[in-house]
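One structure is given below, represented as structure tokens, and several questions about it will come after.
Missing here is one protein chain; the remaining ones are kept as they sit in the complex.
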Amino acid sequence: MATRANSVPHPTLVQVDPFISAHEQRGIHNRWHPDIPAFATVKPGQVFNIECVDWTGAQIGNNDCSDDVKNVDLTKIHNLSGPIAVEGAEPGDCLVVDILDVRPFDKMPWGYTGIFELENGGGLFAREFNSRAAKAIWDFHGVYATSRHIPGVRFAGVSHPGLIGTAPSAELLATWNKREGELVAANPNAVPPVAFLPNATGAYVGQELPNDVREKIYREGARTVPGREHGGNCDIKNLSRGSRCYFPVFVKGANLSVGDLHFSQGDVKISFCGAIEMAGIITFSTSIIKGGVEKFALKQPIFLPSPVDPLYSAKLVFEGISVDVHGDGKQYDMDATVAYKQAALNAITYLMKLGYTREQAYLLLSAAPVESHVGAIVDSPNACVTLALPLGIFEHDILPKEEGLTKKNFGQCAIRSDGVV
Amino acid sequence: MATRANSVPHPTLVQVDPFISAHEQRGIHNRWHPDIPAFATVKPGQVFNIECVDWTGAQIGNNDCSDDVKNVDLTKIHNLSGPIAVEGAEPGDCLVVDILDVRPFDKMPWGYTGIFELENGGGLFAREFNSRAAKAIWDFHGVYATSRHIPGVRFAGVSHPGLIGTAPSAELLATWNKREGELVAANPNAVPPVAFLPNATGAYVGQELPNDVREKIYREGARTVPGREHGGNCDIKNLSRGSRCYFPVFVKGANLSVGDLHFSQGDVKISFCGAIEMAGIITFSTSIIKGGVEKFALKQPIFLPSPVDPLYSAKLVFEGISVDVHGDGKQYDMDATVAYKQAALNAITYLMKLGYTREQAYLLLSAAPVESHVGAIVDSPNACVTLALPLGIFEHDILPKEEGLTKKNFGQCAIRSDGVV
Amino acid sequence: MATRANSVPHPTLVQVDPFISAHEQRGIHNRWHPDIPAFATVKPGQVFNIECVDWTGAQIGNNDCSDDVKNVDLTKIHNLSGPIAVEGAEPGDCLVVDILDVRPFDKMPWGYTGIFELENGGGLFAREFNSRAAKAIWDFHGVYATSRHIPGVRFAGVSHPGLIGTAPSAELLATWNKREGELVAANPNAVPPVAFLPNATGAYVGQELPNDVREKIYREGARTVPGREHGGNCDIKNLSRGSRCYFPVFVKGANLSVGDLHFSQGDVKISFCGAIEMAGIITFSTSIIKGGVEKFALKQPIFLPSPVDPLYSAKLVFEGISVDVHGDGKQYDMDATVAYKQAALNAITYLMKLGYTREQAYLLLSAAPVESHVGAIVDSPNACVTLALPLGIFEHDILPKEEGLTKKNFGQCAIRSDGVV
Partner (left out) sequence: MATRANSVPHPTLVQVDPFISAHEQRGIHNRWHPDIPAFATVKPGQVFNIECVDWTGAQIGNNDCSDDVKNVDLTKIHNLSGPIAVEGAEPGDCLVVDILDVRPFDKMPWGYTGIFELENGGGLFAREFNSRAAKAIWDFHGVYATSRHIPGVRFAGVSHPGLIGTAPSAELLATWNKREGELVAANPNAVPPVAFLPNATGAYVGQELPNDVREKIYREGARTVPGREHGGNCDIKNLSRGSRCYFPVFVKGANLSVGDLHFSQGDVKISFCGAIEMAGIITFSTSIIKGGVEKFALKQPIFLPSPVDPLYSAKLVFEGISVDVHGDGKQYDMDATVAYKQAALNAITYLMKLGYTREQAYLLLSAAPVESHVGAIVDSPNACVTLALPLGIFEHDILPKEEGLTKKNFGQCAIRSDGVV
């Protein structure tokens, strides 16, 4: 019939199996390095798909026990698909990337959010809470997610890549390694560590390479944990399907890599494995603006958010000021991180009044489309940060009432087999 | 005719003249202290107006020179109207405050945004920029503001009180003074100071009081600069007309005070006198939830934002990571304040490519309905903060273009009479 | 002090008293005619205020009886303030009007919505319901309205002029009178009448004029009920404060008139006196685009909505199709008016399940920020129209529940002294 003609699917340039270990698959790498060759090349304007395993490379299971989170091998993260070279891109150009779609594999309609152990990953409250492994499994029902581990909520995901970036130049990589090395050197005994330095253990590149090249990459390659000047692990929920990003180009071809897909995440990614982590498919098209780094003063990526985000307009908002770290009651000097922690703690305490456990609340704030705004960082000595909990994600009324809040029993999320939380 | 019957205006409980020095007027105080008596009392449910002078108490003029900003007397800020007691409120209760409206005086349809001197007020970039006084005057045209000092922008204000809070108890006040005193003691030579401690100079209470009471208030009263557990100078743009706030009550009657009205402010209040400062009228109603502090775990206010905010959905977003303070290139450990500064600097640099001066850009980010979100504070060592510039506030297209950005001449904002910027 | 200098309020070009009959006041007219001289003249770019009485000119009172609605004199509506001439405007130009603000008088913080008698005004359901006079008084609390006659709702107003337009030319006026006369001639006995033709009774112009001129205006002047090519009584809620309108100019000076201010109205203005009617102040500025009628093919006004509308994103939506007028069960041919009626009836029936009376529901749909969208008018024979009831305006949960809807007692709105509804 008429519809068959000219029905050409968009090509899939990296194909992966979300059920197989990432290091056994082609097209997946887990370090940033200029010497990782392009795995595929596209022309500007072409629409293409990239498949991604989840950020751990299939280490976390759909079950009711968090031992897999406890024992996760963090030398193997994050698993990135690519790099994809764009014809004509040169250092100093701006690579325009349209994130056209992000979705889970049909055969894996679930994801997870995890609290990591203090000694293996940590998280914003790892020290305050002396965190032990916990997790929530989320089931995907089309645009919605629900969790048997956090009953009473249901929300539309604002899907996006947690991690996307262009390859660094050798100079930029050296800068990263130097400055992060200095930070670690200044905090030698921090638990969790203040930064993750290059580490050959667990590294892979997803391609056949000469031994010396591969070993150089393993030895020097920047870890994927932080976001940096090239993008990387920014965990910005607004880099969602429908958004347009402007990346600085540091190497010929730009060499774009992507991974760590999220079905949903709010502003408040506070557990180390915040967001609803998933494996899935991302669709891109690209273009190049010659000399864009200079034209737009691109020190880091800039972007246009998508028009398609979920609209949860009614919210309950919590405030935090830069006073008190783990009960010390101290005044901190316009420290937005402390203020943010306080706002999150205030929200967690409120959710516990409704019957959620501390772990459930911690996971929920990381996974749901929560917003966090910086109010002001100028009213010495207090920074003020807000955290807005959308009312529409709850199946029950959570508003303050004359008679107080009704405490329900929501059970508990998945915890360790030894019962320690 | 028929309409005359039952036409009863809402009462105005504090009446001020925006053209007269605040300390000469009744009902205006500028310190937080439990012993300041209620200036007026309302019943729960009553709708009432409160008039406010601008935060400086008429020190800043509608002119083209910033000398008044340079010489502003900061011992006299912020000027608060009140306190207003609510019948029946007791410590431990929750005071529900509906912010029903906020608007300028008809006779003073303008406001201002200021960059303060490094040595007199400072601001987020006071040290980096070695700030000298500058300002922008904004003209109000109904819901819109424009400025002859920052041409090419026009936006709807999201009006709100910069400063609103209940009176502290003696215990809470003592806690504030102790913790802030310790911070100052630890940073004795900071310029600008890291906190503003009690200071009898410039203090007033707007009422006749016995000398010993007044002097105690002057001696002990907390300064108004930071937001604290009672609300205060939170500078949260979402506390706008139409919002409902839940304040903890610390003294009998709650003793609500308000001031520092803003015609508009974004999340990014980065200049010390960010926001569009105005004198005006705020309309409230209140109710009481007995024992609300315990019921809702109220460590700080919580609130429901208004449904009436301006909707500028299309935005250009800048990112910042916690690297580099004033060019040091250093890696900071998940410091959201540094990340926020970087996002703001990236936006300022971009605006300068369009032709705005650094001062204009600094003021614009403080005054316009800009959004700043915390992305993630968990991806060690980089916190990631975004700053979203709404496209709809510009009268010209500011998007990245293939051909680069067009640099226009927007002149300069109001600067000092000696020309120093 | 510094603030006094250059504090110049926007001028008020038409000043009225909302408690005095409209025909006794200067600057108020109630017919459209090219020969009504400009009451005031402005320059392009100038910001100015216009005061307006309510549309009936003070005929309706703040009380609990609808007899004033029953007996309202409709020859005296709508009361328009103006006309305002804009220097330089010529026929064929486009008059750009910025609606900068709309607000009630401080001394009259209330408004009303009315169901009119079948024989005196009517309304969309006048015949189906055999309408008798009823009304709801709304109290304004800043941006919010509530009504003692319709308990359980509270919403932010999206204030706008129900009626705004430029003066018609003699030719355009003749066209109106001809086509409307033909419609009346074809439906001579309709109750309520299908159109209101020129009628000297009750007419006034708000200015001293030679008798012959005044009498010509009275004799020929178009009634104000319908919207027409010049704007007029379009009752578009989106012409709200913050919007920019482009009007065709038909006479020298454009001669803009405005009145019938609404504190709030949804898309669904179904009672003849739908909307929350108020007296108040509107703020404008204008500019001229020469030859704009041709440039933009202006057959009627076009406009840019305001960014400041209330955001009630969660809604319950009712559908209507073009079947059934007053129980006849008949199929109508893609008739959007019938479909709209059905959607409104479905919503009214639903509200009655919640305990509202039919009159309360009818008034509420007219006054609240309800949305009505045309779905499709192409699927013969059914047009499909939707009506969306915002959940956030109700103080209780109105969603469909497994256990059905809870019927509360909300009393009744204001009805006639003889008790007939």
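Lettered A, B and C in written order, each chain numbered from 1.
Just so it is clear, contacts are C-beta pairs under 8 Å (C-beta built on N, C-alpha and C of every residue); 3 or more make two chains touch, one makes a residue touch a chain.
The shown structure was predicted, so the numbers you read here are calculated from the model rather than taken from an experiment.
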Residue of B:8, B:174, B:191 or B:314 touching the missing chain in the full complex: B:314
From A:109, A:181 or A:202, residue that would touch the chain that is not displayed: A:109
Omitted-chain contact residue, chosen from C:53, C:69 or C:236: C:236
Residue ranges of chain A at the interface with the undisplayed chain: 1-10, 18-21, 47, 54, 57-63, 68, 98-101, 106-110, 141-144, 156, 241-242, 279, 283, 285, 306-312, 392
Contact set of chain B toward the excluded chain (per top definition): 311-314, 392, 397
Those residues of chain C which, in the complete complex, touch the missing chain: 94, 96, 122-124, 175, 179-180, 182-183, 187, 192-196, 225-229, 233-238, 246, 267-272, 274, 289, 291-292, 295-297, 299-305, 307, 313-321, 323, 329-337, 339-340, 342, 345-346, 349-350, 352-353, 371-386, 388, 399-400, 402, 404-405
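The rule is short, and it goes like this: only the chains that are shown with their structure count from here on.
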Chain centre separation in whole Å, for chain C relative to chain B (CA means): 38
Separation of chain A from chain C, taking each centre as the mean of its C-alpha atoms, in whole Å: 50
Distance from the mean Cα position of chain B to that of chain A, given in whole angstrom: 33
Touching two or more other chains - residue numbers and ranges from chain B: 307
